[in-house]
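One chain of protein is taken out of this complex; the other chains stay put.
Labels run A, B and C following the written order; every chain starts at residue 1.
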Amino acid sequence: MTVSLSKIELQQTIAKRVAKELKGSITVNLGVGIPTLVPKFIEDPKVHLHTENGLLGVTDVKEEDPNLVNASKLPVGEAVGASYFDSAGSFGMIRGGHVDMAILGALQADETGQIANWAVPGKNIIGVGGAMDLLVGAKKVIVAMSHASKDGESKIMEKLTYPKTSNRSVDMIITDLAVFEVRERQLYLLELAPGISVEEVQEKTEANFIVDL
Amino acid sequence: MTVSLSKIELQQTIAKRVAKELKGSITVNLGVGIPTLVPKFIEDPKVHLHTENGLLGVTDVKEEDPNLVNASKLPVGEAVGASYFDSAGSFGMIRGGHVDMAILGALQADETGQIANWAVPGKNIIGVGGAMDLLVGAKKVIVAMSHASKDGESKIMEKLTYPKTSNRSVDMIITDLAVFEVRERQLYLLELAPGISVEEVQEKTEANFIVDL
Amino acid sequence: MEKLVQQANQALSCVESGQTILVGGFGLIGAPLTLIDGLIKKDVKDLTIVSNNIGEPGRGLGLVLNQNKIKKAIGSYFTSNRDVGDKYQKGEIELELLPQGTLSESIRAGGAGLGGYYTTTGVGTDLAIGKEERVIDGTTYILEKSIHADIALIRAHKADTLGNLVYYKTARNFNPLMATAAKTVIVEVDEIVEPGELNPEEIITPHLYVDTILVAEHILTTEGVVVHDRESIENRVTANNR
Partner (left out) sequence: MEKLVQQANQALSCVESGQTILVGGFGLIGAPLTLIDGLIKKDVKDLTIVSNNIGEPGRGLGLVLNQNKIKKAIGSYFTSNRDVGDKYQKGEIELELLPQGTLSESIRAGGAGLGGYYTTTGVGTDLAIGKEERVIDGTTYILEKSIHADIALIRAHKADTLGNLVYYKTARNFNPLMATAAKTVIVEVDEIVEPGELNPEEIITPHLYVDTILVAEHILTTEGVVVHDRESIENRVTANNR
């Protein structure tokens, strides 16, 4: 068994692994939750960060400005070469296929790579934000989420029990235990977190997947 | 019989009469042709001129700039408080009902106030520009045109023989002979040009109209 | 000059019960907090509010919500104000949830005189239920209708006295769209300047969209919402002939 990480350590671990996927002159949209932790781990200065509320060129916060925030409404900074636009302009970029990559959190993923991240039946979560737009529009979608729910249940399941966010399958799922790629609606286990075995991932994953280390 | 005016005198006469309709804080779009002669006759400085190619705040040309033109591609000036926008933004204003008035030229008008100004069957005129957008969008449309065609035929006819520009009737028709208002798809003769009689207008107008001087 | 008013209650004189009102802002960022305060003080009900979040619990539009003045809310992310969900569970409010891209595009379409449009967003999801599906050139879309309102309450950075507007950083968000999509558009700003002081290439909202301008009294700061006094407000009207 692995040493269990605190929630924030776990999230940082995932964010750090996600950041390794971000390189070259690409535009990346960061969603709410774990994705907001990604920026400080990005090494390539050519990566441009986009936030749905109207800014291309997000950096870490320098001086806090209440009117300069990301999609999570947290203060951010403005990169050199940044630009601002209205919400329709921002989602035109997203839906029109001009954003290279989106990093999204999720409540569930299934074995075809579809995800659920906007509604929990019977609960007071009535919000979709930009999730559906990012799924139809971003060229590549990476999901960043904890492998298990708070109750210890696998969040990578055979079938979603929450409403799906899109017909589209994501391209990659990065958790605290493993990295999966989705190819033709099938999950492939590509990589294990340090100290994690294939058996442990199998045990903690409800979905079927192909091992391709 | 009246003294016959040169073409440019005739156009200036019409433009001058049109300008009298432009007063108060309104936004007015000027079309191609006679409408481009209107600005110099406008007396109220509160009138804002809009041109479909992306400028609100058109004035007479001060210093010629090849990249500062109106819808007829003629050089214009930039008013204090002017703004520029792209073509979709410009037509969003027009179609969305944000332009108070449009002054358009026309080839023909009929007795219901519908006009034809974009195509002549069998001729090489293959262009509509913003005419259809202005007719569906502008709150008020005034047509500025010569009463007769080059061949002396009435341009205000019982029925259009050229393809119509819109289902919508214009609000006013101003010619070198008279001013008509359109109410519930009927023409009302409101005003005569100096020296013109009702009889002369009746004689030179194919369409039926109600005299309401 | 004729667009400038001094007080929120003057600005809101055309607001009535039963109207549909667009309210700018992404949460409190770029929200017209002074006009929202005016709405709190005004005796109106049965409003349909179109706004991304309906404020935060007990802040911004959240206060109007708690006064039970909102009959229906149209937005994309009510999660950030749990009071919305509570009222919904009790049957005290109607909700229409739209993806954020659809919400913003529908408002733009309303402002631009379009009836609706086909979008890929939401196809196959619960938010597409009841919406027409259509294949165009091999891609499946759903039909979304445009949104148009009686009133828009928006926030900008600077206005000139004609009504031209510029915005500030991510406080821009829905505001320029909402400026196009209502019969009456009321804006609060940090500063009012003379025509000619804003660069014509930089103006985001041309003046033909704006009906009424007010200097903001309720300002979002890092310490929360601060209410400014009259003197500081008058200093922000740099236009000479106010």
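Note that in this section contacts are C-beta pairs under 8 Å (C-beta built on N, C-alpha and C of every residue); 3 or more make two chains touch, one makes a residue touch a chain.
All values reported here derive from a predicted model rather than from experimental measurement.
*Asks:* For the full complex, can you list every visible chain touched by the one that's not shown?
*Replies:* Contacts of the unshown chain, counting the full complex: A, B, C.
*Asks:* Tell me which of B:Gly24, B:Pro45, B:Gly127 or B:Pro194 is the one touching the absent chain.
*Replies:* Selected residue, touching the omitted chain: B:Gly127.
*Asks:* Please give every residue of chain A in contact with the chain that is not shown.
*Replies:* 25, 27, 48, 50, 56-57, 78, 80-85, 88, 91-99, 136-137
*Asks:* For review purposes, identify every residue of chain B that touches the missing chain, sorted by number.
*Replies:* 51-55, 64-69, 73, 75, 78, 84-88, 90-92, 94-95, 119, 124-133, 136-137, 163-167
*Asks:* Which chain C residues touch the hidden chain?
*Replies:* Contact residues on chain C toward the absent chain are 105, 109, 112-120, 134, 136-137, 139, 141, 145, 166-169, 199, 201-202.
Definition applied: only the chains that are shown with their structure count from here on.
*Asks:* In graph terms, with chains as vertices and touches as edges, which category applies: line, ring, star, complete, or other?
*Replies:* Shape = line; chains linked end to end, path left open.
*Asks:* Count the C-beta pairs in contact for every pair of chains, then give the pair with the highest total.
*Replies:* Summing C-beta contacts for every pairing gives the maximum at A-C.
*Asks:* Go ahead and note the Å separation of the Cα centroids belonging to chain A and chain C.
*Replies:* Measuring from centre to centre gives 29 Å for this pair.
*Asks:* What's the distance between the Cα centroids of chain A and chain B, rounded to whole Å?
*Replies:* 56
*Asks:* So which stretches of chain C touch two or more other chains?
*Replies:* As it turns out, chain C has residues touching two or more other chains at 108.
*Asks:* What are the residues of chain A that contact at least two other chains?
*Replies:* In chain A, no residue touches at least two other chains, as defined above.
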